[in-house]
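Note that one protein chain of the assembly has been removed; the remaining protein chains are unaltered in position.
Up next, chain A:
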Amino acid sequence: MRDLLAAEWIKLRTVRSTWVLLAVGCTLTVAVGVLFCALIGPEFRAADPVRQRELDPVGLPFTGLQIGQVPLVVLAVLAVGNEYGTGMIRTTLAAVPRRGRLLAAKLALLGLTGLGWGLLSGAAALAAGSGALGAAPPAGEALRAVGGAGLYAALLAVLAGAFTVLTRRSLTALGVLLPLLFVVSGILAATPRLRSLARLLPDRAGLRLTQTHQDVGDLSPLAGGGVMLLWAVAAIVAARTALRRQEV
């Protein structure tokens, strides 16, 4: 299994777009987070402690994650979709006929990549955002939020990679995932009656991991993370079943 992970790592790191996407995602996450914090900064500094808590000084710097996650999703989709697109999947499966192990290695590596990216981007966004906001969050909450960002990014990458095994095409996968994550979830969340549904979508639920403030009706961070985990597990199970039967 270590050899397969190492092989998948070579595949991922030897394509330049990997690094470009990770860097763009990180930059977006930090920049948008800082922007939000800078805009809210004056109001935040003038507010009393109760109002300050409501503004969620730990969650605010992570606002950029909603846009910064797009390149990560693209990366995970391409990592799987390019195998099918180029026909390399035949070489891969000829070298590793045990398809379950191959899928496990590929998704585990995407998860690890997501985790590393999420921790790094989360920490950078929190540090820069807190500076712009003018408030240092309590160390415990900060750690939890950064860890949450890593966990969320890991599960998101696994979900996107597993889903692409089902579609076998990068464009199809992106055509479903991006609207689901960025359009549908926004519309549902803006519609009062459907809010309870929106909170169960992967991004809404998963991003709870980075937030400490809880409105009425919000999932707790733990519950949100659990919902996101369920999404990822469902995608893994479906991908495993599909890959076993696929003819390439």
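Couple of notes before you dig in:
Everything that follows uses one rule, which is that a contact is a pair of C-beta atoms (placed from the backbone, for glycine too) under 8 Å apart; a residue touches a chain by one contact, two chains touch by 3 or more; residues count from 1.
Methods note: contacts and distances are computed from a predicted model.
Among the names given as "Glutamate mutase sigma subunit", "Cytochrome d ubiquinol oxidase subunit II", "ATP-binding cassette domain-containing protein" or "NADH-quinone oxidoreductase subunit L", UniProt records the absent chain under the name "ATP-binding cassette domain-containing protein".
The chain omitted from view is touched by exactly one of A:Ala23, A:Leu39 or A:Ala95, namely A:Ala95. Residues of chain A in contact with the chain left out of this view: 3-4, 6-8, 10-11, 14-17, 82, 85-88, 90-91, 93-98, 247-248.
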